[in-house]
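Data first, discussion second: the structure below is written as structure tokens.
A single protein chain has been removed from this complex, and every other one stays in its place.
What follows is chain A.
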């Protein structure tokens, strides 16, 4: 029993990181139907930003987290503006290939600038372990869970209650109708990239703290897993991305706990294949019928 609980704690912390990343995938997909393959690399940029400001500018945790979110939001907006916007009316495959190109550019650019060595992330918060019965939970795990959940609630509030959030929803369901009521599509898309990238930036700093190590290729695997999480929950659906993230985190931890560590990535891809075969719209997805 206690191992199950322990793995649940571990799985949820890891899952909340995937959830933060999956939200960015799903929001961008929802609004411009692009799988932004460079999204995992934004998370890497966030981790490097955190590394830099903590080491060089002696930022403490919160300023590092928030500035990483701002930095990544800007990076996301710039990438959309330079790389994806010119292709807005091109076939989707063109944007998709461009996204892969942006991903390579960020990975190799960062390797070139900062070398591809693995660095240890500065531990701005001393690790403490809490023992609740037989279950151990660290303050970092708690922090990851709490920060992720707070960010998800904030995101939900922004999307549900603010004007820009409503504009996002309007553009993602019907871009032409959104234009007809005066919504600026470009600005709404920029805002979407800013939100999604900010969450990825936060995830990057949190994972730095959790795993202690960062490198320019660190975004690849989590990026793909978060993408799987978004598909699993139902791509384009915000609650689906959060749910998918937690499920993938739990599956991965369970596979590890059962002693199949070597297969933990493979299992996630198997989940992708399975979901595409069995329920391509995802757990929360449904076929929307048009009314006449």
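The definition used in the following text is that contacts are C-beta pairs under 8 Å (C-beta built on N, C-alpha and C of every residue); 3 or more make two chains touch, one makes a residue touch a chain; residues count from 1.
Here is the rule we use: contacts and distances are computed from a predicted model.
Colleague: Considering the UniProt annotation of the chain absent from this complex, which name among "Succinate dehydrogenase flavoprotein subunit", "ABC transporter ATP-binding protein", "Sulfite reductase (NADPH) hemoprotein beta-component" or "FAD-dependent oxidoreductase" applies?
Modeller: "ABC transporter ATP-binding protein"
Colleague: If the hidden chain were put back, which of A:12, A:167, A:189 or A:232 would touch it?
Modeller: Result: among the candidates, A:167 touches the missing chain.
Colleague: Out of A:60, A:116 or A:184, which touches the unshown chain?
Modeller: Among A:60, A:116 or A:184, only A:184 touches the chain that is not shown.
Colleague: Considering the entire assembly, which residues of chain A contact the chain that has been omitted?
Modeller: 163, 166-167, 169-170, 173-174, 176-184, 288, 291-292
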